[in-house]
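Scroll down for the structure; my scribbles are underneath it.
Removed: one protein chain of the complex. Kept in place: all other protein chains.
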Amino acid sequence: MAEYRLDCLGEACPVPLIKTQKKMEQLKVGDTLIVEIDHSCAMKNVPEWARKVGYNVEIEEVDDGEWEIYIEKTK
Amino acid sequence: MDEVKRPKRKKKNQVPAGIVLLIIVIAVGIVLAGISSMLSIYWIFGISFGFVLQKSRFCFTASLRDPVLTGSTSLTRAVIVALMLATIGFAAVQYSAVSKELPVPGNIAPAGIFTAIGATMFGIGMVIAGGCASGTLMRVGEGFVQQCIALLFFIIGSMWGAHDYGWWADTFFSKAPTIFLPDLLGWAPALFGQLIVLAILFLIAEWYENKKLGSEEE
Partner (left out) sequence: MNLINSPWYKRIFKDAWSYWTGAILLATLNTAMVAISGKGWGVTTTFAYWGAWILQLFGADVSGWNFFQLEANSKALGQSVFTNTGSVQNIGIIVGALLATLLASQFKIKKLKSYKQFIAAALGGLLMGYGARIAFGCNIGAFFSGIASMSVHGWVYAIFIFLGAWIGSKLLVRYFMT
């Protein structure tokens, strides 16, 4: 049930999503990845991808134009 | 859409700045209308395009890149829908112009090897720069320094292209065909044929995503 952080601040699309996909592969079931992003498009496509593959997703707006996406590996 | 949780930290509220900007936008529109009504119309169009692109995170680059890179085709399908709707809209405008014996409206240009070369260059460029023409402008507005640099070099590249335009024109453009599909196929086959092709592409995109991301929903 570990928690990992992935810093994607300052990264433009599609880099945050590719990094998230790679990182999620390494995680064990039950682990959570927190992706930090400030790219408004990644704030939409990262959660969309994660939901599509069936993970639990929550988004938190931590600052103006900065988000943290919580992705729980469920399978 | 997921519920976006309330922030822990206290954020600054940028809405007042937004309202000030809105007032400036309206003022500029009025000033431009004083010069010519066409200018203010284009201003309104620009503002609307920028607003819609940003709000919907519409990204032509992603629509062409994500199928390869991430397996997602949700934007690809959205672009196909936009193309279908615009095709119908454009066809109505074009048909009414043609029936009044006016020149055909729209963007109809020669096609040839130069289209292939230019489009390939453009495709490579937009993926590595993180935004196409409209996307670069939109992201400059969002505060991306990277896209400000991309815009600067976009202008330099445009100048370079304009400089070499003569050579391309002499070598290729003059001999290349400009084909308006309804002239070639007739109005109904061109319009419905194009819509059917787009619909098939839509279904392929949907099938592809389900295969790639392995989901049964939707």
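Letters A and B mark the chains as written, and numbering starts fresh at 1 in each.
As a convention for this text, contacts are C-beta pairs under 8 Å (C-beta built on N, C-alpha and C of every residue); 3 or more make two chains touch, one makes a residue touch a chain.
If you're wondering where the values come from, they're calculated on a predicted model, not measured in any experiment.
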{"item": "Touching partners, among the displayed chains, of the absent chain", "value": "A, B"}
{"item": "Absent chain, residues of chain A that touch it", "value": "9-12, 14-15, 18-19, 38-40, 43-44, 61, 63-66"}
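Here, only the chains that are shown with their structure count from here on.
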{"item": "Of all residues in chain B, those that touch chain A in their complex", "value": "2-5, 7-9, 11-12, 14, 54, 57, 59, 61-62, 65-66, 69-70, 72, 74-75, 130-131, 139, 142-144, 146-147, 209, 213-215, 217"}
{"item": "Complex contact set, residues of chain A against chain B", "value": "12-14, 17-18, 21, 40-41, 43-45, 47-49, 51-54, 57-65, 67"}
